[in-house]
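Left out: one protein chain. Kept in place: all the others.
Naming follows writing order (A, B and C), and every chain is counted from residue 1.
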Amino acid sequence: MKCETNEHLEELVAQVRSLTKHGKVADYIPALGKVNGEDLSIALYDIKKECLYAGDYQKKFTLQSISKVLSLALVLMERGKDYVFEKVGMEPTGDPFNSISKLETSIPSKPLNPMINAGALAVTNMIPGYDLEDKWDKLIIFVQKLASDAEVDYDKEVAQSEYETAHLNRALCYFMKQHGIIEGDIEELMELYTRQCSIEMNCFDLARIGAVFALNGQDPDTGETIIPKDIARICKTFMVTCGMYDASGEFAMKVGIPAKSGVSGGIMAVVPEKYGIGIFGPALDEKGNSIAGLKLLQSLANEYDFSIF
Amino acid sequence: MKCETNEHLEELVAQVRSLTKHGKVADYIPALGKVNGEDLSIALYDIKKECLYAGDYQKKFTLQSISKVLSLALVLMERGKDYVFEKVGMEPTGDPFNSISKLETSIPSKPLNPMINAGALAVTNMIPGYDLEDKWDKLIIFVQKLASDAEVDYDKEVAQSEYETAHLNRALCYFMKQHGIIEGDIEELMELYTRQCSIEMNCFDLARIGAVFALNGQDPDTGETIIPKDIARICKTFMVTCGMYDASGEFAMKVGIPAKSGVSGGIMAVVPEKYGIGIFGPALDEKGNSIAGLKLLQSLANEYDFSIF
Amino acid sequence: MKCETNEHLEELVAQVRSLTKHGKVADYIPALGKVNGEDLSIALYDIKKECLYAGDYQKKFTLQSISKVLSLALVLMERGKDYVFEKVGMEPTGDPFNSISKLETSIPSKPLNPMINAGALAVTNMIPGYDLEDKWDKLIIFVQKLASDAEVDYDKEVAQSEYETAHLNRALCYFMKQHGIIEGDIEELMELYTRQCSIEMNCFDLARIGAVFALNGQDPDTGETIIPKDIARICKTFMVTCGMYDASGEFAMKVGIPAKSGVSGGIMAVVPEKYGIGIFGPALDEKGNSIAGLKLLQSLANEYDFSIF
Partner (left out) sequence: MKCETNEHLEELVAQVRSLTKHGKVADYIPALGKVNGEDLSIALYDIKKECLYAGDYQKKFTLQSISKVLSLALVLMERGKDYVFEKVGMEPTGDPFNSISKLETSIPSKPLNPMINAGALAVTNMIPGYDLEDKWDKLIIFVQKLASDAEVDYDKEVAQSEYETAHLNRALCYFMKQHGIIEGDIEELMELYTRQCSIEMNCFDLARIGAVFALNGQDPDTGETIIPKDIARICKTFMVTCGMYDASGEFAMKVGIPAKSGVSGGIMAVVPEKYGIGIFGPALDEKGNSIAGLKLLQSLANEYDFSIF
């Protein structure tokens, strides 16, 4: 597919780039803190004809929480809905993404949904495979297929940095192991999960993955079904109800499309039957979403009436 | 508009009516407990041509939590979005609809959204008017307009019964008064709120209101704008993210349309640009949703591919 | 009994008075905020021979939370232990004195102990009597007897001010009414409770009440049993485990005697078989205890080895 820069998108990027000054790059994972807070890029993958981009579109970033949608899709395909949702719930939550309290106060103590850390860890724990590398291969090959880019890999420095500092995720894992939600070796799971979070791509790859969801799981180039329709729909539903951390509700009001953000500043957004969108803007607002990325999406949504509501 | 019974709907009703045995009529409000648990009715308002109904369609029921959507629409129109969302949040919550804990642990202590009791009480507190009757008039006239039925009123016995037993709602109100979310006399607010919850109609009226939302606020008969489009959209968004109590997420996966239920067993559902649906089935599942009503919606959604996702 | 100023106590008062600068007078109840933050007084009632005082000993103050011990003693005498502890627990809590969350998350939802607001409200609700004035008479006559001062009454301005602003306590009451812990009219209870909190005396009266507890319920002058020994012991135990708000544990370590403080800046302390102590110092630390009062007690405890541990 032909890809080119787009003047209107460039104008939008120029307009909102100043917002990056009001945000803050995530630095709780040391290796994440090294990026340039003023970076901003967007790619828009029109499923019918072309892809457009603007800004620093060649810059790569790690998926972080965006990867939760992809591992969920894979695990739903590999394990089936019943298996997955016996251990992870379907409900949005008003608690922070890394909260452990709710696990304790809920009976049974299963994670409320797969978009919070506890739920995502439980999902990644379900990736089938006989060892770490086998599980990892399943995941990365699936992501490469979604992005139609066999070069997609993970950033080893970020993964290592996350692995060393992920004590809170370890706490969540051991708590869930105690309650039978997670099984197996926790350190292996932590390595798989930190690799998953550290999968690296640019905004064009991410837009391309969004386009697969916009097509309910079909490859926009070949028409092949990469994800079955009902599973693509489940993923999009989670993106709407819990994709943007504690600002998911507000985002649904103001933009109204499935989207998932990560603390790296990435956002994958989906305009059903129309566009996949990939954004990278590492300066975050206090909820953990790309401050300029949100504004870009809001402008486009208003202009082109994106909302599914 | 011509209204008639519909054979296919009657078949569906007959198929799921046996589910009512597995549900339980709400009895925490004494006057609510008097209904027949086996009742089941549905009306489907096709915005293009006709309305269809099946089951005990003439049976009236009180709106209960369904009314939260209507008071929200009114208050957004009367007060504006900024005013309302300064005091009530936009985020879904994994906590029960009547929870008070989150008010205490959140900073600032504002209700997470207008679909939980705390948020709905704060919204009703914003209905403008110089006294109780003036505020009530504004609300009931608005509801009559939505239903296109000037006879719609509230059930005085249910309202009285709720008023006398609503200690938990009083606790929520005083807690919010302490924190500046609610102002004025709490007993007056309780009377207004219990009237609102006790607004009574049949499934056809409710389907007609759903049709207004399906048309983004337009009257399906006259084309008049009863609710501005942006406000209708906000209401539909809340219905998706938090309309079905703690089963909202699961409902979004399995049915995928804006809907709001009440403990009376009513459900208002909206298929954008197509249908308004009203259901009454007072036997509830453990989450507080009509057990047969949910099944009816799921069957229709599968058959006609309702999901917006 | 002969009462006189004491040079050593005056020295101690002079030494710690400067601490009042680092504290803050409670102002969440408007009428409470009017006092002079630099006030400081202490009375020490030696049960064997004399009473000593120092500082602004003639200054009156309201009991506030100190009254919780007195209403508890009365209600245990009038209702019996089984009746009281069926509705109020015996366990200390790490939550704030005015918390409502724990009521919601505990099953059954009974207040953890009678020293937090919820528990104290439930206790006051148990004062027997056919109407407000009858209940009030029972309480104030009991307090007058403890203080051996028939002039003890409540401060009407403070009571009125608390009554008007006690929305949080109303929330607690309605929540407990919902759960069957409290019964009857909430506004009447609020009036009784705010009067109780507004009972006014000086540090000498308070020391005299402390002396009754130091004697396990006996009147230090007449030897009459005002409170049965087992009930006096229960009250002292609660003072140790939960008497000083969220600093009770630390106080037990550092001072080690039964004591109860109030946001007015009063502290009643008990050295078993030896002294009753009354202190007034309205400048509070962040936990709500008299900042200079705590230091006075700590100095005395170190000097005379007060600790019961």
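Keep in mind that, in the parts below, a residue touches a chain if its C-beta (ideal position, glycine included) is under 8 Å from a C-beta of that chain, and two chains touch if they have at least 3 such contacts.
In this text the structure is predicted, and so the values were computed from the model without any measurement.
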**OP:** Name every displayed chain that the left-out chain is in contact with.
**Re:** A, C
Subject >> Residue of A:Glu11, A:Glu104, A:Asp137 or A:Glu303 touching the missing chain in the full complex >> reply: A:Glu104
Subject >> Sole residue of A:Lys24, A:Arg79 or A:Lys177 that reaches the chain not shown, by the stated touch rule >> reply: A:Lys177
Original post:
Which residue numbers on chain C touch the omitted chain?
Top reply: 89-95, 102, 106, 112-113, 233-234, 236-238, 240-242, 246-250, 252-253, 256, 258, 272, 307-309
**OP:** Can you list, in ascending order, the chain A residues touching the missing chain?
**Re:** 99-101, 104-105, 167-168, 170-175, 177-178, 186
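In the analysis below, only the chains that are shown with their structure count from here on.
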Original post:
Considering only which chains touch which, how would you classify the arrangement: line, ring, star, complete or other?
Top reply: line
Original post:
How far is the middle of chain A from the middle of chain C, if each middle is the mean of its Cα atoms, in Å?
Top reply: 55
Subject >> Whole-Å separation of chain centres (CA-atom averages), chain B against chain C >> reply: 48
Original post:
How many angstrom between the C-alpha centroids of chain B and chain A?
Top reply: 33
Original post:
At which residue positions does chain C touch at least two other chains?
Top reply: 105
